[in-house]
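Below you'll find the structure I mean.
Every protein chain except one is present and positioned as in the full complex.
Chain IDs A, B and C follow the sequence of writing; residue 1 opens each chain.
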Amino acid sequence: MPSPFAAPDPRFAEVVAESFARQTLMATLGAALVRVEPGEVEIELAWAPGLTQQHGFLHAGALAAVADSANGYAALTLAPEGHDVLAVEFKINLLRPARAPRFLARGRVLRPGRTLTACSAEVLGLAEDGEELVASMLSTILVRERTRPQR
Amino acid sequence: MPSPFAAPDPRFAEVVAESFARQTLMATLGAALVRVEPGEVEIELAWAPGLTQQHGFLHAGALAAVADSANGYAALTLAPEGHDVLAVEFKINLLRPARAPRFLARGRVLRPGRTLTACSAEVLGLAEDGEELVASMLSTILVRERTRPQR
Amino acid sequence: MPSPFAAPDPRFAEVVAESFARQTLMATLGAALVRVEPGEVEIELAWAPGLTQQHGFLHAGALAAVADSANGYAALTLAPEGHDVLAVEFKINLLRPARAPRFLARGRVLRPGRTLTACSAEVLGLAEDGEELVASMLSTILVRERTRPQR
Partner (left out) sequence: MPSPFAAPDPRFAEVVAESFARQTLMATLGAALVRVEPGEVEIELAWAPGLTQQHGFLHAGALAAVADSANGYAALTLAPEGHDVLAVEFKINLLRPARAPRFLARGRVLRPGRTLTACSAEVLGLAEDGEELVASMLSTILVRERTRPQR
């Protein structure tokens, strides 16, 4: 299904990749940006021994981190040049134990706005015999001009 | 203010500490369990260069990870012996940029239940000149018998 | 797209309709149950002068009420005979002013469970010239045996 959105900044994929590279938590978790389309971003994360909760499954915080970044960057693909994004809030439902070897967080814009963009992410567990929905997130993202290096 | 709750398992603090030690993500983030009372748990996390979002502030995923664990363990302090907890879902509002040198996630039980416990966490930024509320989380925790090592 | 779910109770549509009829708030709002399929339920609500917020748009509480019932009944379609549902929590994002003449809340099961079912609802504004997404909800539903008339 083609994306219903057009990116106002033709450099959107580069802008997202540059920002993602500055998110040091993504490197610490071992997460990789794997797809950037207008209104949709995918981040992949492999299970690793340092990312678990008490039963050895991926910790909900690691799932939330990649889903949050996927939603924020999905919003950023639809922002005008020179803008940045900040997560205002998110909610995540943890639907199954995160026991797969790899995970894909797919963030999508539900409703773009000049100030606030709503996004939805799904996190899939990827195994050799198929994929399953592991988590679902609903986020509010603040879009604003990047006037200064830090606010 | 004394806790309004009593812990049914007198070993609750030990049970929480043992489970926390198995959450390898906590060690990867550098988080430490600093307080365990009936219905209330605190986890501390220092800012670190490998935990940031694109502006150098702590990533929302790191805040969410410690707040989620604080809420889960707050619920566990009120569970009968031999029980375990799983986060069903949580929602977090990010109230200020997470620019403090240290953070304290304080999880508290709002309403304990045999199957479901609701918890609320606040994340404070701790600086030399005071503290500020950085994030607020509302969680649902599933409490269940720990019959098998893994489900 | 056919539903990926099968209803364990062949009387699911009747069970949902009977329960909906006992939700007196639905009648007070003027809401109608318009579709019941395994894992999916639709409720329609017309704008009315007694249902508004301060600008004359539909109040978020009215949108939340029909989306909450749509999600709860979507979960009920997949419950075994003699079961009932209770909302544990929900989160709703209000994406546009609710200024349409009619609204359709469509609740869908994301992940059914013996105890907890996760559902997602969208609320569409229906106008003569098309429809638009007005709100998005993510819910957790408790499914339990209906042993007594009231708990």
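The rule is simple: a contact is a pair of C-beta atoms (placed from the backbone, for glycine too) under 8 Å apart; a residue touches a chain by one contact, two chains touch by 3 or more.
Please read all numbers here as calculations on a predicted model, not as lab measurements.
Asker: Given the contact definition stated above, which residue among A:Ala48, A:Leu116 or A:Leu133 touches the chain not shown here?
Answerer: Here the residue in touch with the unshown chain is A:Leu116.
Asker: Check the options C:Ala13, C:Ala79, C:Ile92 or C:Val143 and report the residue that touches the missing chain.
Answerer: Among C:Ala13, C:Ala79, C:Ile92 or C:Val143, only C:Ile92 touches the chain that is not shown.
Asker: Which one, C:Leu33, C:Ala62 or C:Ala75, makes contact with the chain that was left out?
Answerer: Touches the omitted chain: C:Ala62.
Asker: Given the full complex, what residues of chain C touch the hidden partner chain?
Answerer: Residues in contact with the chain left out: 19-20, 22-25, 27-29, 49-56, 59-62, 64-66, 68-69, 84, 86-94, 97, 149-151.
Asker: List the chain B residues touching the unshown chain?
Answerer: Listed in rising order, the touching residues are 91, 93, 95-96, 110-111, 118, 120, 133, 136, 138, 140.
Asker: Extract the touching residues of chain A with respect to the undisplayed chain.
Answerer: Contact residues on chain A toward the absent chain are 88-89, 91, 115-116, 118, 138, 140, 142.
The criterion applied here is as follows: only the chains that are shown with their structure count from here on.
Asker: Compute the distance, rounded to whole Å, between the mean C-alpha positions of chain A and chain C.
Answerer: Computed value for the inter-centroid distance: 28 Å.
Asker: Round to the nearest whole Å and give the separation of the Cα centres of chain A and chain B.
Answerer: 23
Asker: So which bits of chain B are touching at least two other chains?
Answerer: 88-89, 91
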